[in-house]
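One protein chain omitted, others in place.
We call the chains A, B and C, going by the order they appear; numbering starts again at 1 in every chain.
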Amino acid sequence: MKKTIVLINCPDKKGIIATVTNFILAKKGNTTYVEQHVDHELKGFFMRLECEFDQDEKKLALFKKSFTTNVAKNHHMHWEMYNAEKTPKMALFVSKYDHCLYDILGRYASGELNVKIPVIISNHKDLKPIADAFNVPFAYIPVTKATKEKAESQQLELLKEHKIDFIVLARYMQILSANFVTQYPHKIINIHHSFLPAFPGAKPYHSAYERGVKIIGATSHYVTSDLDEGPIIEQEVVRVSHIHNVQDFILKGRDLEKIVLSRAIKHHIERKVLVYNNKTVIFS
Amino acid sequence: MKKTIVLINCPDKKGIIATVTNFILAKKGNTTYVEQHVDHELKGFFMRLECEFDQDEKKLALFKKSFTTNVAKNHHMHWEMYNAEKTPKMALFVSKYDHCLYDILGRYASGELNVKIPVIISNHKDLKPIADAFNVPFAYIPVTKATKEKAESQQLELLKEHKIDFIVLARYMQILSANFVTQYPHKIINIHHSFLPAFPGAKPYHSAYERGVKIIGATSHYVTSDLDEGPIIEQEVVRVSHIHNVQDFILKGRDLEKIVLSRAIKHHIERKVLVYNNKTVIFS
Amino acid sequence: MKKTIVLINCPDKKGIIATVTNFILAKKGNTTYVEQHVDHELKGFFMRLECEFDQDEKKLALFKKSFTTNVAKNHHMHWEMYNAEKTPKMALFVSKYDHCLYDILGRYASGELNVKIPVIISNHKDLKPIADAFNVPFAYIPVTKATKEKAESQQLELLKEHKIDFIVLARYMQILSANFVTQYPHKIINIHHSFLPAFPGAKPYHSAYERGVKIIGATSHYVTSDLDEGPIIEQEVVRVSHIHNVQDFILKGRDLEKIVLSRAIKHHIERKVLVYNNKTVIFS
Partner (left out) sequence: MKKTIVLINCPDKKGIIATVTNFILAKKGNTTYVEQHVDHELKGFFMRLECEFDQDEKKLALFKKSFTTNVAKNHHMHWEMYNAEKTPKMALFVSKYDHCLYDILGRYASGELNVKIPVIISNHKDLKPIADAFNVPFAYIPVTKATKEKAESQQLELLKEHKIDFIVLARYMQILSANFVTQYPHKIINIHHSFLPAFPGAKPYHSAYERGVKIIGATSHYVTSDLDEGPIIEQEVVRVSHIHNVQDFILKGRDLEKIVLSRAIKHHIERKVLVYNNKTVIFS
């Protein structure tokens, strides 16, 4: 039995649930799980189905074609279909901060993340020993203002070569160009070290300290061409007080960054995220 | 259009989702929202549907009958159907603590709770002025060991008279008899002032203080004949430290109790709770 | 024994703790509790002492004078001294939202807040019945652009008449003039319905929904002449998801607002807040 995940996004309309589950049934699939969301303001309908097919790849291709013609078109659907048994390939981008890298590789080694990591890409050599310790290939591609375009070409080539499905910026301290971002739409996950939209940009912990907030946060979001303004996937917070200085904020924030980023990665891997209107639907 | 909520609980089996949504469609209903849960260990299937019917009460009764015969039987379903437009009737039981009463009545007066409160029942007169201030009838029924049975009879009579759908024990300091509880199965909501199963029984804040915990909690659950062991609906916690004494625990706990109890009441009102195996499925 | 609270703020320097506790001992006081905070960046020293004196008001006045001359001057201290046994007087400002008012009056009636409330001031009549139910005087002072100055004069007169120590804006929907604010420096507590500095100004829940955040918050702060930029006293947050619309944000936010505002009020009443550099030190 092949487990398949279907994500659907279309205008809200009467009878969609029955239409889709019926179509799957007619094609000898079994819908094992349905979740949907209705945005009443925008009249948008969102659905995630898990279903099982007793079929080979070829027949699934036929299903896809038939679904497009007979269901998706009529309902003006954007839709995606994933083989749930295929492990996605993730590339890690890092610079010098090691805590997120340690955390992700620790989870990876423990088998907690259902993912393959064919390559870690960095603009600094500092974290290579960590990649080595976990036996993950490490590609050092330095980036300067002058070489940025060339560097991004190298990065993109590497990503293609390894058939990377999505990218995680694990405290990568470079801004990706619009050209780069466009090639991986909603497939680049960033961790920003503040509770967005508070404190976007550089040095958010310093700004939070300056403002005297009582809670700090971290935010994981998809990268878009607008810096720190992409769709938010996950956020988490922790209490601080006057006794904590900027350094304490940074230390406490590290734990947030690790947790928030790993949760966002898991949501993405499990195909639980649907993006619309610069927001995310996160199915459970 | 009549909005209707259907709650289903049955053994897991292929095709249930399509079967049910098809049946509703065939009866000219529109399924607007489906949520389900599968307990893979117990092979249990749980579903909550919201659907709309363009029908009067009479036809809905026919639907009910037909669904029972044609769907529910075959799948060995326990199922319930609610008219979402009918406001449920809630009775409040209180003793001397006023914080939960103030909180619930404040929400009630603000229109936050979609419920009617025909009566507040208490074994003490202390809180009558609060009931008066909010214009809710207050029934004083004293309870002693000797009079407990009679008192419960009076309470039950009052509940029947007011056609009460469910009961909220807002820090009611009496234990209800098994006989009483049986008449409102999964329809009596209690708030216990600890993070159950830690510190059941009397004086949980004292026990928590004694043990030196760093977090205290409150738990809302359905009352069963086993004290503090009914299905948990909602829990919440708050940090404490060595600087807090028992009195501080009690004060901090009050805010928890208010929030946890009001959340549980809302889940219940919106028919989002399904009980099985002494646990709850809380649909979103 | 008169319990007294001393709050001190001065440049950091060797020996301050011993100097102060010694001085109190020499004046036959007993220091029962000391907390301090050192801001190493700004070289600032902050201290809160609880001490007991076996003296009448007159002698305490002498102590004050002597402390000023012999200790405070040398260390360039800003300092305050409070009789911990004197209940402070709080005025409530409200408009039409009732949830914070219900919450504060409920706590007040329960004896949870060690405070007197001589008057509730409002620019609308809507909440008068609540004030009546709790037997608190209600002053209706309408405010329009044209009458604002006059209205504030009336308000200030009322505050003086009732010897108000501090003001709580419990969702008061008017902006106080700089003139008003200056007369109660760090004595006006506001509740803002967002996690500041995110979403300042009007309709923060709408903005949070628009942005697609996964957590919303509330912030209590002292009012300064810069809107929503005063020193933060307390913040709290709660999770939201795509299933929640603006109305849900507002409902969830209410519980935050109530809790955050009541915590801030308690900190203020217990003289645990020291303001400096537009930030707060909140002693435990």
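Simple rule for what comes next: a contact is a pair of C-beta atoms (placed from the backbone, for glycine too) under 8 Å apart; a residue touches a chain by one contact, two chains touch by 3 or more.
Everything numeric in this text was worked out from a predicted model, so none of it was measured.
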Worksheet entry | Hidden partner chain, touching residue among A:E112, A:E157 or A:D226 | A:E112
Response to the item:
From A:H75, A:H99 or A:H124, the answer for touching the chain not displayed is A:H99
Worksheet item: Pick from B:I188, B:I232 or B:I265: which residue touches the chain that isn't shown?
Response: B:I232
Item to complete: By the contact definition given up top, give the residues of chain C that touch the hidden chain.
Response: 14-15, 17-18, 21-22, 24-25, 30-36, 38, 284
Item to complete: Considering the whole complex rather than only what is displayed, give the residues of chain A touching the chain that is not shown.
Response: 98-99, 102-103, 106-107, 109-110, 112, 133-134, 241, 243, 251, 254-255, 259, 262, 284
Worksheet item: Which chain B residues touch the hidden chain?
Response: 37, 39-41, 195-199, 211-215, 217, 231-237, 241-243, 245, 277-282
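Here is the rule we use: only the chains that are shown with their structure count from here on.
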Practice prompt. Kindly indicate the chain pair that has more C-beta pairs in contact than all others.
Written response: A-C
Worksheet item: Roughly how many whole angstrom separate the Cα centroids of chain A and chain C?
Response: 42
Worksheet item: If you look at chain A, which of its residues touch at least two other chains?
Response: none
